[in-house]
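Every protein chain but one is kept in place in this view of the complex.
Labels for the chains are A and B, by order of writing; each one numbers its residues from 1.
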Amino acid sequence: MTQSYRLSAGGRIDRTRTLTFSFDGKLYLGHPGDTLASALLANGVHLVGRSFKYHRPRGILTAGGEEPNALVGVGRDDAHFTPNLRATQVELYDGLTSESQNRAPSLERDYGAINDVFWRFFPAGFYYKTFMWPRKAWTKFFEPRIREMAGLGRSPQTPDAARYAQRFAHCDVLVVGAGPAGLAAALAAAKTGARVILCDEQSEAGGSLLAEPDAQIDGLPAAEWLKTALAQFVAYPQVKLLTRTTAFGYFPHNMIGLAQALTDHEGERNDAQPRGRLWQVRAKRVVIAAGAIERPLVFPDNDRPGIMLAEAARLYLERYGVLPGRRALIFTAHDGAYRTALALQRAGCAIAGIVDLRPNAGGPWVAAAQKAGLAIYPASTIATTDGRLRITGATVKPIAGGSGQRLSCDTLLMSGGFTPSVHLFSQSRGKLVFDATLDAFLPGAPAEACSVAGSAAGVAALAEVMASGAEAGAEAAGGSAFSYQVTNAPEAQGGFIGAVPYHGDPGSVRAFLDYQNDVTAKDIALAMREGMKSVEHVKRFTTNGMATDQGKLSNMNALGIMSPVLGKPVPAIGTTTFRMPYTPVPFGYFAGYARGELFDPERHTAIHGWAEAQGAVFEDVSLWKRARYFPRGSEDMHKAVARECRAVRNGVGIFDASTLGKIEVVGPDAAEFLNRMYINAWTKLQPGKLRYGILLREDGFVIDDGVIGRITDTRFHVTTTTGGAARVLTMMEDYLQTEFPELNVWLTSTTEQYAVIAVQGPMARKVVAPLITGADISAEALPHMSMVECKIAGVPARLFRVSFTGELGFEINVPADYGRAVWEALMASGKPYDITPYGTETMHVLRAEKGYIIVGQETDGTVTPDDVGYAGMIGKAKPDFVGKRALARKAFAEQTNRKQLVGLLTDDPALVLDEGAHIVADPAQPKPMTMLGHITSSYWSETLGRSVALALLRDGRARTGEQLYVPLATGNARVSVVAPVFYDPEGTRLNG
Amino acid sequence: MDNLAETTSLSRLFALSGQAGDRHCRPVTGGARFSLRVPQASLGAAGEALGLDLTGPINRAVSAGQRTALRLGPDEWLLLLAETDAATVAASLSQRLTDGLYSLADISHRQTGIALEGVAVTDILNGGCPLDFDPAAFPVGMATRTIFFKAEIVLWRQDLTRFHMEVWRSFAPYVWSLLANVGCEYAD
């Protein structure tokens, strides 16, 4: 439990408080300000994970979001567990519980490491070759085995206990990254009065300034200047500084996705407060100041725990007061590693030597190292490393050849130079341009209103970084830049891409490029031997860059390896496209508030509360909850529906039809508009009359239906199906606005204006009439398919004499706020007649007995009016309506054998067919059978004491009287084809 | 047009009846609403009938006394009225616009109102509404149809920190829950 690698002073941690945390069940100590990675390193723990494919022991490689190795699961229990977090970004809190991944049973002893022994059998692309044969082995052996091995971390099995917030925001300038360039940009923009959002993924703003002991800005030490800069923002209420906030995605038209961690760092969090917030920021201008990422060097066995990036090591030292080891060997092609060596030496770490790929490295940092007496090996390389769970030494050789020299060390710090973070810029579809002097892709012409500043743009020296930030910020906000005086910050230069020259059999060494996906230099070479020439092909063949880090460390080195082999310069090979998210974002951020009952709106009618109180069982119909049936006592659905059906046929039932779509069509051309939309003729329909309308799509197929009432000459009350309400209104608006703009007619959705109460059955008028004032609703005054405006229970109503049951019926439209009161008045009025509330299931049975179609059940988007027997409704004299021309096409007109609506009766009256079941002529025919059609509706008819079914059947009407078969799981059912009306075919009951 | 909301023996049961207001939101009950559609040619006459200037820009509110018209589209207004005024308004429009070139549809019960007040209101709205509520982009007096999470709403800014929202009745509980859900993240 001792932090033996922690220095007694220095860094930005709070040594006055000690935090306890666990990793793989072991307890360790750390301090506020630590990350999980820095705290583990302070305790001398480098081994934190096993690699994905070979299960090689891996250590902490970086100090940031690019970390490929130190992936951990964090959380006190399953409901608070997040897998695949980068230990370098997990802020330490007291009681933090973490575990390593991809190992069993433990990091030290891992069965999967057998893959490492047989590594020669797992070359790149092995997925595509090894598992091809025999075919059966795929499902029985390979797939289960791969599934077991594949994937990172474990998924929690319980619902996430956290809340997640979301937020839309707008600003003039969004600055991504609060390092020196970003701060300078934000300050310059803020001075103009612009609305600025400045975000940074780290817990505090400052970027590289948080580990900058030497440089002075405007005469202040960097850390002091940072304080004054942040204090300045307070004076600008228009500036929002968001820390712990990752700009993960750049979407079209300057929409940037930000993931802001809110409580992860607070320890055992309060689930009532959101864990994180997803920001969707629309910025007029974006300044990307995302910094640069140090590259590893690709050399044999470069993946042992203890091997780390040089700048990361310096960061652990300066920011967290942690030594990466006691004896460090440096391997570099960049001056920055010399700075690391010097800092470590000052802090008491022995430097085994600096191995530099470059023959004549110079400049201030190299000179300082020479002056400090550090052993420098120019023009040298590392041929191999040793050590099992931790590096113990490395063999240094001159590049030119000759004998090697083993140097012992407990940490090896490498630097291949820096790769500008162009990810967001690339996501924005900005063009990348290769800079041969920097060996880097830099932002070129932008595709969005954005600019790139600081080291993300390839600028290295601190003075230039700040100047480029200030310039970008001023330009974005239309202000003027101001300059900073930066001293004591010499530029570090250098860099290398590709695999370093090493000596030995290239087939027998493994030099890793992509640590997370275990891709080696040899794999890239193999991919090219197998004919992969494009970087995109090499990426997919080797999986290089396809892990969750998206190749932040490996892409440039892969190009460096490909370039000489293909004999093409890097820009001619190109680079892969970066995708969002920049770093992984937990799914909860995207779900946001949309969970549980807030996932979708749940729409209730005005009568819902009454039905709920009666114990109704509801079903989902689009977003609505509709009462399906009203069970009494211990009734199941079958019994309840049978009772409800009997009530409607023999007495009276009451039904909530409020969800029906309603559209008020008003204007002098209302009838003409409906003529053009519906197949029916509307001109001659008198005010006070109703007509059943069918709506087609332009391709001639039925899309909706509903009863339409003419209120006045210029006003129609159109009803649609429940699910079609919005679609039909949109379609009507489309035709009205774009095809028939000359018509003077206007459409208003009135679906929710009215509660609709259907009172159906022979006793219906007796229930309704006593409540009516202002109208005569006798059979003579208000025949079937007519309507009247009147009052019911004192409430204004549009009373429709209409039936979807085949019985005498009314549909009463009342303003929705009165819906429940009118319903209750009807219940009271109907009490002497045992009025029975019924639900959608009974409604379906009753209408099926009458052969009334349900759009979406009898129709499926390929059914014409004639198919369902409604050709007679087509207004013959009309020159045009939507779908008319399509129906007249030769292809339709000459088509015989279309599926037509028929009724089916089973030989066994008790057998209820399965909806969707197919119909065949001969069940003994060889498979695949010729299918003649399918069942669209099938119910037990309580009224008829037998089952009934509707079906779409090829040439169905001509088959009336035929006997066909419906193969079911329980055997073949013989059925007779009949007309699709089972009950009261003459319709006399409607006129009761 | 017998169908206008008017006084009856029964009382209205609103979508948010029984919901207590909180520090940001309060249900607004009662009132009459019309969707009014008027082509360009009839704007002057319709405005005279209503006593409201309908020639102002789209996405703006005009009020006179208890009558308010929110111009939601080039030819579309949402009229917010006292319940007792509904029949009068319908009658004066039909008297003035004798050619019938307009549409008036009663939507008093289609939707319900929510009043939002407080300095955090724009933050709360931005939890689910994608519009920019900076006063330069959404000034006082602006009114528009927009979206709040998955619900269509109409939003009218009555003051810098005061909004009136209209939402279809069956979406109101959903919107109400989300307002409360987002609202608890903000102190005032």
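By our rule, a contact is a pair of C-beta atoms (placed from the backbone, for glycine too) under 8 Å apart; a residue touches a chain by one contact, two chains touch by 3 or more.
Here, contacts and distances are computed from a predicted model.
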Report the protein name recorded by UniProt for the chain absent from the figure; options are "Branched-chain amino acid ABC transporter permease", "Sarcosine oxidase delta subunit", "Xanthine dehydrogenase" or "ATP-binding cassette domain-containing protein".
-> "Sarcosine oxidase delta subunit"
Among B:P39, B:G56, B:G100 or B:P130, single out the residue that touches the unshown chain.
-> B:P130
Thinking of the whole complex, not just what is shown, which of A:Q737, A:N897 or A:Q925 touches the missing chain?
-> A:Q737
Thinking of the whole complex, not just what is shown, which of B:E48, B:E76 or B:E117 touches the missing chain?
-> B:E76
Among listed residues B:S42, B:N59 or B:T122, the absent chain is touched only by B:N59
Residue, one of A:A113, A:M255 or A:A594, that touches the chain absent here = A:M255
When the complex is taken as a whole, what residues of chain B touch the one chain not shown?
-> 58-59, 72-74, 76, 130-131, 144-147, 152
Hidden partner interface residues of chain A, rising order = 168, 251-255, 280, 282, 429, 447, 698-699, 730, 733-734, 737-739, 741, 879-880, 884-886, 888-891
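Here, only the chains that are shown with their structure count from here on.
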Report the inter-chain centroid distance for chain A and chain B in whole angstrom, where each centroid is the mean of the CA atoms.
-> 33
Residue numbers on chain B that touch chain A, as the complex places them = 2-6, 8-14, 35, 37, 39, 75, 99-111, 123, 126-132, 134, 137, 149-151, 168-171, 173-174, 177-178, 181-182, 184-185
Note which residues of chain A are touching chain B in the complex, please.
-> 165-170, 195, 272-274, 280, 282, 593-594, 597-598, 600-606, 623-624, 664, 666-668, 714, 744-746, 748-754, 774, 789-791, 793-798, 815-822
